[in-house]
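One protein chain is absent from this view; the other protein chains keep their places.
Up next, chain A:
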Amino acid sequence: MSSRRSRSRQPANPGISDDQIIELVSKLQQLLPELRHRRSDKVSASKVLQEMCNYIRTLHREVDGLSDRLSELLATSDTAQAAIIRNLLMQ
């Protein structure tokens, strides 16, 4: 890794340091339900990023599922509010 560093040219944004990146990654780790209880030095940055991508996809799938559930509930409900929402959605 040290040989790679010496070969690299000047970074485009020298403002952010590697330490800051490490801190941001550990903050992301705290958001992940499976990794937040593990020590940050035991989890690699690429693992955190990979799990973060999976987590975002999972959340999108949950939104999809909830949208399906809400539209089915809307179709079967006979309250006045449901009728108003159905009219709004038909536009």
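The working rule: a residue touches a chain if its C-beta (ideal position, glycine included) is under 8 Å from a C-beta of that chain, and two chains touch if they have at least 3 such contacts; residues count from 1.
Note that in this section contacts and distances are computed from a predicted model.
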Chain excluded from display, named as in UniProt, from "IBH1-like N-terminal domain-containing protein", "Gamma-tocopherol methyltransferase", "Integrator complex subunit 4" or "Aspartate aminotransferase": "IBH1-like N-terminal domain-containing protein"
Where the unshown chain meets chain A, residue by residue: 1, 4-5, 8-13, 15-16, 18, 20-21, 24-25, 27-28, 31, 45-47, 49-50, 52-53, 55-57, 59-64, 66-75, 77, 79, 82, 86, 89
